[in-house]
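Have a look at the structure below before the remarks.
Heads up, one of the protein chains got dropped from this complex, but the rest are sitting where they should.
Let's turn to chain A:
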Amino acid sequence: MTTTTAPRVTTPPPGFVMPDFGDTRGPVPGSAPAHGEQSVPAGVAAYQGRRKMAFICSKGNLDMAYPALIMGNAALGEGIEVHIFFTFWGLDMINTRTNDRLKFTLSGNTAMHMPDLGRLRPGLEHVSMPQAMGNLPGMTSFATRMMKKQMEDLDIPTVPEFLDLLAASGAHLYACRLTYDMMKIIEADLHPAVEGVISASDFIEIAEGAQIIFV
């Protein structure tokens, strides 16, 4: 059934509209620097490789675990090299003893309001909860359950699953050496996708040329 056909054209005809997949990007000798890379201080070697992003995860609350995971995942989908450094409470995100049990609390969160309350009385969905409510026994587990349910409804993976997804997409994950020692974590408890336990200066070296996002 195979017929001999002429080889396919590998370059689009003039005027052909197609997305920029970034495959052709990267340093071309003698070419002008790409947009955003013009202002390099004198004497500093400009980073020439492909775009990189480095995330620092320092929080262990459920709601604060997601920003870096979601943005990191989006960056990977854009062909960007991603490194994530877990430090301080952020280490709970890669500790298998804790990472499926991260919690969300109302305490200290003045942006806490519930969309469902709007059905009770219009406008109530924008009113923030009294801070004292966050201290009621059982409130943290209630709020955590609710948030997890909302995430599940949107098909957002749990933290451990998310780490697997990121690793499969090529992300590099590291635990902070200082926190690891301080919190007496053992290697067997680290999520398998974690590449290593590294020092702050190791991370700074790895992050050369990266856009750094601290969470």
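We adopt the following convention: a contact is a pair of C-beta atoms (placed from the backbone, for glycine too) under 8 Å apart; a residue touches a chain by one contact, two chains touch by 3 or more; residues count from 1.
Just so we're on the same page, contacts and distances are computed from a predicted model.
Only one chain is not pictured, and the protein name UniProt records for it, out of "Putative tricarboxylic transport membrane protein", "Phosphoribosylformylglycinamidine synthase subunit PurQ", "ABC transporter permease" or "Sulfurtransferase TusE", is "Sulfurtransferase TusE". Contact with the chain not shown here comes from a single listed residue; of A:Ala46, A:Ala74 or A:Ile204, that residue is A:Ala74. Of A:Gln48, A:Gln150, A:Ser169 or A:Gln211, it is A:Ser169 that touches the chain left out of the display. Summarising the interface, chain A meets the missing chain with residues 8-13, 16-19, 21-23, 70, 73-74, 77-79, 154-157, 165, 168-170.
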